[in-house]
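With one protein chain removed, the remaining protein chains of the complex are shown where they sit.
All chains are identified by letter, namely A, B and C, in their written order; residue positions are counted from 1 within each chain.
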Amino acid sequence: MTARYVAVVGPGEGAAPEDVALAREVGALLAERGAIVLTGGLGGVMAAAVDGAGSRGGLTVGLLPGSDRSGCAAAVTIPTGLGELRNGLLVRAADALIAVGGSWGTLSEIALAMRTGVPVVVVGDGWDVSGPTDAPARARNAAEAVRAALG
Amino acid sequence: MTARYVAVVGPGEGAAPEDVALAREVGALLAERGAIVLTGGLGGVMAAAVDGAGSRGGLTVGLLPGSDRSGCAAAVTIPTGLGELRNGLLVRAADALIAVGGSWGTLSEIALAMRTGVPVVVVGDGWDVSGPTDAPARARNAAEAVRAALG
Amino acid sequence: MTARYVAVVGPGEGAAPEDVALAREVGALLAERGAIVLTGGLGGVMAAAVDGAGSRGGLTVGLLPGSDRSGCAAAVTIPTGLGELRNGLLVRAADALIAVGGSWGTLSEIALAMRTGVPVVVVGDGWDVSGPTDAPARARNAAEAVRAALG
Partner (left out) sequence: MTARYVAVVGPGEGAAPEDVALAREVGALLAERGAIVLTGGLGGVMAAAVDGAGSRGGLTVGLLPGSDRSGCAAAVTIPTGLGELRNGLLVRAADALIAVGGSWGTLSEIALAMRTGVPVVVVGDGWDVSGPTDAPARARNAAEAVRAALG
């Protein structure tokens, strides 16, 4: 069986402490289920998801916006140099996306995933957004989010 | 003086007729003000903005998601082959963004613009989205949208 | 009939004066034939091709590696922010490619064009490169290059 790739997205520096804690738990639970954790490679929610997954021996990947891999703790770091276009790359590489908390960058990832049919789960104080005909799934906690993402 | 580049974004095929009419008017008014109209190069709102700008002799650019330029009426067509990542390219190339109507792709463009500091104006039945600390400007009609975008 | 897009590629700052003169002539001849001139938007060969095409009223497009459009004289400027990945975008958007003079960046564009089936013409003191089974066309002067590119 192939591993599942789950993107954990959310605010970087300045993320709320409860979102950081939630992201760490999401990362840990994903690793326990054998999923590979994809992130945007920066701090806050992203670093916490990497940290949580790493604490359970999970494989983690950071797709960085800049051209320098330093400072990212993921096991595999890809400095894309694409700036915000790496959000689209992250969504494309993901089998599912869990959004923890909200920022405009996070919203762009939710919207791109909804647009391209990548399942989205929103957990925490994130964007409460719904389109004319559909809306991302909502989870009340990390365990529910991971179940929704992995089935 | 350098020309201003304004991205007009919104749904493609399946766009509401009133959004299509609005986009045509936005395109025409932008051309009258000497702005270059950027679009995602597909149908609906995008084609209408190109059509409106062209009717006033304006310069138009289509940044297409696919690798084929056929079917796009913009004066300059760039088949990017980037799929949804061309949304980020469109935002990056824009000095301002006018969103007409809503779709998940449109929302991704609004969010990327808000994220990167490109001024956004929403007109028509678009997304009514606001972040924790800021929100895109709202216009009631095409003239107001163009004024908000060009100053 | 749709306009043909021809990419004129070659060294930027530091280009040899004879390559700059050749690029200007290539740009002018392309414009006379109604082709749209695509370039990488920087100086040297790129700026000369834009200048030559502009002198004949031709439409010119600059796909810049950076995120800032200032300093590029093309009629349409797209600041891609993709760095060297814009070379691939330039090749993708081109119906044919004329390489004037040589640099590693130019070689990457020749190779990507050969790889993806975009016709290539090399003129001036460029790379003399041939693959196991094929090689780019060679032209002795600007007129021959433009004929080879546009048929």
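A few points about this structure:
Going forward, a contact is a pair of C-beta atoms (placed from the backbone, for glycine too) under 8 Å apart; a residue touches a chain by one contact, two chains touch by 3 or more.
Predicted model, so just to flag it, every value in this text is computed and none were measured.
Though it is not drawn, the left-out chain touches A, B, C in the full complex. Residue C:87 is the one among C:39, C:60 or C:87 that touches the chain missing from this view. Note on the undisplayed chain: of the listed residues A:8, A:23, A:36 or A:96, the one touching it is A:36. Across the interface with the omitted chain, chain C contributes residues 82-85, 87-89, 91-92, 102-105, 107-108, 111-112, 114-116, 127, 129, 131-132. For chain B, the residues touching the absent chain in the complete assembly are 67, 81-83, 85. Touch with the hidden chain on the side of chain A covers residues 2, 5, 36, 59, 61, 63, 67, 69-70, 75-76, 78-82, 89, 92-93.
One rule holds for everything that comes next: only the chains that are shown with their structure count from here on.
Closest to the middle of the protein, by Cα centroid, lies chain B. The distance from the centre of chain A to the centre of chain B, each centre being the mean of the chain's C-alpha atoms, comes to 28 Å.
Rounded to a whole number, the gap between the C-alpha centres of chain A and chain C is 40 angstrom.
Multi-chain contact residues of chain B, defined as those touching 2 or more other chains: 82, 89, 92.
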